[in-house]
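Let me give you the structure first, and then I'll get to my questions.
A single protein chain has been omitted from the complex, and every remaining protein chain is retained in its original position.
Per-chain numbering from 1; labels A and B assigned in written order.
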Amino acid sequence: MNAETSSPWKQALNSGLISGVICLLVMLVGLVESFGDTYIISGMITLGEIILLAPVIMLTYTALRSAANSSQRTMVGISAIIGLVSGCIITAFILLCQVVDLRFMFVNASPALFSLLMRGVPLPLGALVPPLTCLIASVVTLGIYLIPSRPRAAVIQGFLWVVVLGTLRDQILIIDVFKIQPFALILTRFVFAQSGLSILGALFVFAISAGLAYYLSGRKNRPAIIRSARVQKRNRIILIAILAVIVLSLPYALGLFYSEILDTTGLFIMMGLGLNIVVGFAGLLDLGYVAFYAIGAYTMGVLTSQLGGLTFWQALPFALVAAWLAGIILGLPVLRMRGDYLAIVTLGFGEIVRLLALSDWLKDNLGGTQGIQQIAQPIIGPLAFNSLQRLYYLILIGILIVAFVAWRLKDSHLGRSWMAIREDEDVAQAMGINLVLTKLLAFSTGALFAGLAGTLGAAKLTSVYPHSMTFIVSINVLVIIIIGGMGSIPGVFVGALVLVGLPRLLSEFQEYQYWFYGLALVAMMLFRPEGLWPEARRKLELHEAEGPIEPPIIETVSTGQ
Amino acid sequence: MSKRLLIIVSIIMISSMVLAACGAKPYECTDKIGCVTVAPTDPLHIAYAMVINGPDATLGIDSRNGAEIAVDDHGGKVLDHAIKFDGEDDGCSAEGGQAVGSKLAADPTIVAILGTSCSSALRVAMPLWSTAGFTVISASNTAPDLTLVGNENNYPGYLRTAHSDVVQGAAAAQFAYEQGFRKAATIHDGSIYAESLQQVFADEFTKLGGTITAQESVAPDQVDMSGVLTSIASGAPEFIYHPIFIAAGTQLILQARQTPGLENVIQMGADGMFSPDVMTGAGDAVEGVYVSSPDFTKFGADYAAKFLPAYQAKFGSAPVSIFHAHAYDAMNMVLACVEKVTVKDSDGTLHIPRQSLRDCMYATKDFKGLTGNLTCTPTGDCADPKIAVYQYHTGEYPPTKVWP
Partner (left out) sequence: MLKRWRQTLTWTDVVVYAIGVIIGIAVVYGTIRTWQKAEYTPEQWINLTIDGLKLGSIYALIALGYTLVYGILRMINFAHSEVFMAGPFTAVFLAIYLDDIGFYNAQPIISLLLITLLSATVSVTVALLLEKIAYRRLRYAPRLVPLITAIGASFFLQYTFRGFYGADVETYPNLDILKGTLTFGPITIPKTDLFVIVSGFLLMLLLYIIVQRTKIGKAMRSVSEDKEVAALMGIDVDRIIQFTFGLGGASAGIAGIMYAIIYQNVHAFMGFIPGLKAFTAAVLGGIGNVVGAWLGGTLLGLLESLGPNLFLSGMGIPSANQLKDGIAFAILVFILIFRPTGLLGERISKTKA
């Protein structure tokens, strides 16, 4: 980027205009009104207002950052301009809508929205409210910007936690652990109000989270204490033990609702680990991954429901073999295809499987539109895995197996062959790697993992419908491994928790879930393409274009996994 | 009278007061499942599980609106407690059903659930809700197996005010046969609802003596119908029954006229196509198209006189789907039974015994609802189904009733 030579005022004006337009966009999409009654701090500020002011805050912040060397007066000026311009754009739109009712086109340009924007103040006085609120937002941002960096990070953390907890009020109160008295009493009467946090609660949360953040950031600056290897090992074991206890007690600590979310997330983790092998290790872009899940689920369904009569465990090997074979069958025609063609063909494969499952042609065997019901659930001796909480453990074991296999494969000869193919097929072939075998193994291993997830998914729902096997699911899995970090195994866990667990938690956002999804994807790719928990090698690759990197003195690769 | 008498009387009075206070024993819940206790200042929690997001959202939103009108008609209160009516999206799918099922099952403050919108969601959610003791009443589940005696998908605690597919499909077949059609074809859109309906139609039509020339299907968002229409045309049907939804339905109406062999064929949809959007979407081609739906003319006089104006006033438009009145009746049934079985303490605390609530619901007889006289069977079918057939004419909405 060349150095900006235009005056800071012009830039501020520019930012203000952009911010105003983004505010308009957010308004018209309907976010502000939908969340206009979700209070963060009861009676004071709603989530809708925060969303509306978010563009103003972000653009003010970036503008201040790029004008970091200017005088204080300029900074005040910049923030004021951005705030006022954004607010004026909003007001201008409101006034426009008084003249022309735009609702035949923009369904959200309603009087209810406007009164929300003007905080209930009627026109003509109300017209001053948006510029005022935006101005306040930008000035507050300026204030935060001027705080020295350590307390600033703490303050920002404090605000974020207030927003998060205020939004998640309902979800927190459902947690079984928090239903125990006296917890429940404190939470429902003191910290939270009917909607969102109470004012006292908000101050409390802010104080604790900002304080904690400040304290922790202080500790980082102290010199690290070197501990002996034995002590380190002991600490690590203690940590793993604590983690294991937490993980194993989750379904019963958190309750039925969270168990369902954990189960679904677990299945996606399994699929993610599988696709990670195909896309992350071997670099083969598979957009039809849901087909293997479907094959696993349907095989289990067909064999255990009336049509077959086997038990879960009897049918499991058949389902796994079926998925594995499917991987090979998919792999064969696409062996010669290059990158993006491969993507389209695999997408087609996914669609074909779904169409076949839906079709009337195969209705007698596969159930057609009505799907297959009464699928058996796993039984070990006297223990039937027929509740969401119990299935969690089975899924957990599945994940551990799959993750272990993936981890070992990664550093094996096969794993390195995959990575070689990912980098450059021709060179890999020249080095003696059998392309055919390697690619087929990638597809089939990935398919196997998805098939396993499919069988457990079928048991979880005790039914399987073709309508669940859509392209969106393949995209979901792809996005999980991309956001988590391509080729990174811990990344799959992070990605699944963020992209599957979080939206389920925030079900109020459901209407806008994919909107946020899309936004998050674009933002991630622009600013952090290596994912949230990157594989070290990938990170180096992706930031290659940003200039030479000093050779790493300590190889982080071996410990990063 | 001396001091002594005064002391004795005071002691007697005080002790009787104390005894009265202690003697007001706290309510003991003897209900088989358990009781919901509502504190004096807390609201009574009734939840909904309907499809309120996504392409089928009009179905769930409309039902929820109908129930909200019922709440308003009660003044927003029952037994001096406010009614808290909130809920979740059921996604109209098994996954959605499991999600909403687990979420609501975890909330012990819920007394009853209105939902789900879609049968596929209910099958997965109901085991969870049945175990949790809730009373569940649906305004739009139409799958027959949900209230079939002995069927695996029939769980205690479930009722519905909506008709079953068996009724609507059979009515359509009867209509077609009575109109003189002997050769019919069906088209479904891959949804469980449409596929089930067209199968009932096909079976009933064949039983009456007609022949089904083809049973085809399209995708719900498909726009190019020429292939499927040409294929149907080769069987020369006189009547096409497509119980699908608006998007694909309007395309079929538009394109059937242009398909050689089908220029004069009569088309019929089901309640999914009872909507002003069909009229605007199909334009002139909609002339003569039939559609089946619950018989709105048989709804009580209150429907047109009170319910519709209230709906328009509260939500700014006419109802957008067809199960709003069923939801209204469902909510009223729940509130009526709540009033009947609840034990109210002198301080205002409510104790609602769950099994008694269920028993009361199943015992509903001749309940005067908007949709008719509702009497519940032991498996939960409460509907008083009257299906009518309407016919569209260009530019007119709603379509006019032609049968029975």
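Before moving on, here are some points about what is shown:
Definition applied: contacts are C-beta pairs under 8 Å (C-beta built on N, C-alpha and C of every residue); 3 or more make two chains touch, one makes a residue touch a chain.
These numbers were taken from a predicted model, which means no experiment stands behind them.
The chain that is not displayed touches the following shown chains in the complete assembly: A, B. Between the chain not shown and the residues A:219, A:338 or A:413, the one that touches is A:338. Of the listed residues A:293, A:443, A:493 or A:512, the one in contact with the hidden chain in the full complex is A:512.
Within the whole complex, the absent chain has one touching residue among B:119, B:215 or B:355, and that is B:215. Of the candidate positions B:280, B:297 or B:373, contact with the unshown chain belongs to B:280. Counting the whole complex, the residues of subunit A in touch with the unshown chain are 25, 28-31, 104-108, 279, 285, 332-333, 335-341, 343-345, 347-349, 351-352, 355-356, 358-361, 436, 475, 478-479, 482, 486, 512, 514-515, 517-522, 524-526, 529, 541-542, 545. Not every partner is drawn; the one left out touches subunit B at residues 55, 57, 190, 215-219, 221, 223-224, 226-228, 230-231, 233-234, 246-247, 250-251, 254, 258-261, 277, 280-281, 283-284.
Operating definition for what follows: only the chains that are shown with their structure count from here on.
Centre-to-centre separation between subunit A and subunit B, using Cα means, comes to 35 Å.
Contact residues of subunit A toward subunit B in the complex are 174, 176, 255-257, 259-261, 264, 358, 360, 368-371, 373-374, 388, 460-463, 465-468, 504, 507, 510-511.
Subunit B contributes residues 53, 88-89, 93-95, 98-99, 101-103, 105-107, 120, 123-124, 128, 152-153, 188, 190-192, 194-196, 215, 217 to its touches with subunit A in the complex.
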